[in-house]
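This report refers to the structure that appears directly beneath it.
Only one protein chain is missing from this complex, and each of the others stays in its spot.
Note that the chains are named A, B and C in the order they appear, and that numbering of residues resets to 1 at the start of each chain.
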Amino acid sequence: MGELIVFIIFATVALVSAIGMVLAKNPVYSAIGLLGAMFSIAVLYVLLDAHFVAAVQVIVYAGAVMTLFLFVIMLIGVDNREAYGPAVPAQRIMTAVVSIGLFAAIVLAGRAAWITGSNAFGTPDLNGTIENVSDELFGTWTVVFLSTVMLLTIAALGTIALAYFGTDVPDEEATL
Amino acid sequence: MSIFIEAAIRAVFVFGFLLVTVILLVWVERKFVSDLQNRVGPDRAGPWGILQTLADGMKSFFKESIRPTNVEVALFVAAPIIALMTALLIFMVVPIGAPVEINGTEYALVGADLNVGLLYVLALSSMAVYAIVFAGWASGSKYPLLGSVRASAQMISYEAAMGLSLVPVVLFAGSTSITTIVEQQQGTFLGVFPAWNIVLLPSFVIFLISGFAETNRAPFDLVEAEQEIVGGYHTEYSGFQFALFFLAEYIAVFNISALTAVLFLGGWSGPVFGPAWIAWVWPIGWFLLKTWAIVLFFVWVRASLPRMRYDHLMSFGWKKLIPVSLAWIILVAIAIGIRDFGLPWS
Amino acid sequence: MTLTISWFLILAAALFSIGVAGVLIRRNALVMFMSIELMLNSVNLTFVAVSRELGLIEGQVAALFVMVVAAAEVTIGLAIIVAVFRRKASANVDELAELRG
Partner (left out) sequence: MTDLLWILIALPLTGAFINIVFGKRIGEPLAGWLGFVLVGSAWAIAVVPTLGLLTGSGTPETIYLFSWIPVVGADAAILWDPLSALLTMIVTGVGALIHLYSIGYMHGDERFARFFGYLNLFIASMLILVLASNYAVMFIGWELVGLSSYLLISFWFKKPSAAAAGKKAFIVNRIGDWGFLVALMIIFASFGTFDFGVIFTTAPVVLTTGAATAITLLLFLGATGKSAQIPLYIWLPDAMEGPTPVSALIHAATMVTAGVFMMARSAVLFELAPISGVTIAVIGGATALLAAVIAVTQMDIKKVLAYSTISQLGYMVMGVGVGAYSAGVFHLSTHAFFKALLFLGAGSVIHGMADEQDMRKMGGLRKAMPVTFVTMTVGWLAISGIFPFSGFWSKDEILAATFQRGGPWLILWAVGILAALLTAFYMTRLYVLTFLGKPRWAEGTEPHESPWTMTLPLAVLAVAAVIFGVFNTPARLAFEHFLEPSFALISHAEPLDLPLAAVLALFALVVAIGGIAWSWFRYNRDELPVEEGGFWQRGLNGFAVDDLYGRVIVEPGKKVCEWFADSVDPKGIDGVSHGIAQGVRTAGDGLKTLQSGQVRSYAGGIAIGAVVLILAVLALGGGF
């Protein structure tokens, strides 16, 4: 019962934050909304006994990704509010229809291939501790893990390249 | 006793402990700096001015909180609270003494013993960035914004170095639980030297340096460099809200000191004397002694070193600290591999 | 009512749909990006929930990999946005509808 309460609270927070993210006019509030959603998801991970993933979720998303977002928002100017008004006719309505249709389709598909609650909640088979996750990560998935290392290195190089080459336009932000 | 009530008691205790500590800490800093600078320092409120911090706190509490016109109200109000919250929450995982036995039950003297304790610390210290970013942005003014952009870049950079410097500690202890790390530092080498993690000297140094940067203390206090950007992110804050930032900063200093003591100087480990009913005090004493030593070191550095230039700060972080940490991680990993699995050819 | 895995999956589906809506409705590149992050997060939630349900740690490992990919993507994506902003002084994707730099 306690778990259900926690779930309802944080699921609500996640949904509200996510909707807020989409609807907020100011990108900073969008970022805050996403931050809230990510935090709630981290709590839900704890609820699902995935402690390590939860910690990484906070460190990576809240700690690094969202900080970067905010950094960039501030770098390129927060007052740059987008002009509203649909580019495609009836865009909002179409968007609403498509999103709700997608949600319905996913739920329908899920119902067709639903997970058959084999584990009653509260009796976890596994514990998402660092030891358990890392056994799997460095055992079965070593090669994949190493390739993500490559991926990150390449991403870092690409970012540096983008920042270095392409400064032919005079820019005032670089002096920050 | 219900688990919720126990948790609440622990939280209240941690909060109170930190509050008292900070009041002391501000006074100690001012006194110590003035001694180093051949000044007298505060000496009016109470004996040796010991009540000065309380007086300042009262003053700011009753002062009017001025709110400039074009602030984003919600974030402007939330920022100092976030700052204080993260600072308080970090201390939750720091063990301040050996486990104590009351009525046959053993209680760990720690807010919460998490198996991902160190990750928790890193996660929360990355949260601390948001307080500064939000404060700077919500102020709707140029200098706070500049200060917060500086702050976010600086803290992200040094957090990477800090996280990397902790990896050898984790490798050494084989756990990310802070309690386990402290227990692993019990005992001695060769019967003489305490078995502290300070043997991981590069890690210790890097952790300490990035601790300065994370708490925006001199010589890395560019975030609030008066000569360039007035007060940085808290330029527009006043009264009680400013006091909250102030409080948060000093708690952060104490947190970093406590973490240094716990992770590298053996935490509460030390010799224990006397009968059983008094013996439990010793570990707490040792912990406080070590922590305050580091705090005094922080103050000493602040009084001694000038502020760094911003580009120097960034290149120092990325081009020196992080490569050194990486090299050190590799060395430690090899050493531990040899310790656990023997030499590769044996 | 008891908490079952379906709750998590429905929540993930809802978050995913909200993310899709964000991509479709917003024209600020940064917000579109955030919506994509939200979609990734909802998929992660599905992974972890199913991992809990089936008792397989692989789901959590997959979530970790998704996070790595997301981190890489954010790095590059934000760099691109900044680079574009330097040229166009705008983060509005509708103004980028041409093949000229």
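In this section, contacts are C-beta pairs under 8 Å (C-beta built on N, C-alpha and C of every residue); 3 or more make two chains touch, one makes a residue touch a chain.
Note that the structure is a prediction, hence the values are computed from the model and not measured.
Asker: Wait, the hidden chain, what does it touch out of the ones we have here?
Answerer: Across the whole assembly, the hidden chain touches A, C.
Asker: For the chain left off this view, which of A:4, A:46, A:98 or A:156 is in contact with it?
Answerer: Residue touching the chain left out of view: A:98.
Asker: One chain is left out of this view; which of A:21, A:106 or A:133 touches it in the full complex?
Answerer: A:106
Asker: By the contact criterion defined above, which parts of chain A meet the unshown chain? Give residue numbers in ascending order.
Answerer: Within chain A, the residues that touch the unshown chain are 87-88, 91, 94-95, 98-99, 101-102, 105-106, 108-109, 111-113.
Asker: Could you pull out which residues of chain C are in touch with the chain that's been left out?
Answerer: These residues touch the chain not displayed: 20, 23-25, 27, 32, 93-94, 96-99.
The definition used in the following text is that only the chains that are shown with their structure count from here on.
Asker: As a test of understanding: of all chains, whose mean C-alpha position lies farthest from that of chain B?
Answerer: So the chain farthest away from chain B turns out to be C.
Asker: Determine the centre-to-centre distance between chain A and chain B, using the mean Cα coordinates as centres, and give it in whole Å.
Answerer: Here the centre of chain B sits 29 Å away from the centre of chain A.
Asker: As a quick test, compute the distance in whole Å between the mean CA positions of chain A and chain C.
Answerer: 5
Asker: Got the chain A residues that touch at least 2 other chains?
Answerer: Expected reply: 52, 56, 64, 68, 75.
Asker: If you look only at chain A, which of its residues touch chain B in the complex?
Answerer: 28, 32, 35, 51-52, 55-56, 58-59, 62-64, 67-68, 70-71, 74-75, 78, 129-130, 176
Asker: With touch defined as at the start, can you tell me which chain A residues reach chain C in the complex?
Answerer: Contact set of chain A toward chain C: 3-4, 7, 11, 14-15, 18-19, 21-22, 27, 30-31, 34, 37-38, 41, 44-45, 48-50, 52-53, 56-57, 60-61, 64-65, 68-69, 72-73, 75-76, 80, 82-83, 87, 91-92, 94-96, 98-100, 102-103, 106-107, 110, 114-115, 117-119, 121, 124-126, 128, 132-133, 135-137, 140-141, 144, 148, 151-152, 154-156, 158-159, 162-163, 166-167, 169, 171, 173.
Asker: Note which residues of chain B are touching chain A in the complex, please.
Answerer: 72, 75, 114-116, 119-120, 122-123, 126-127, 129-130, 133, 136-137, 145-146, 148-150, 152-153, 156, 159, 176
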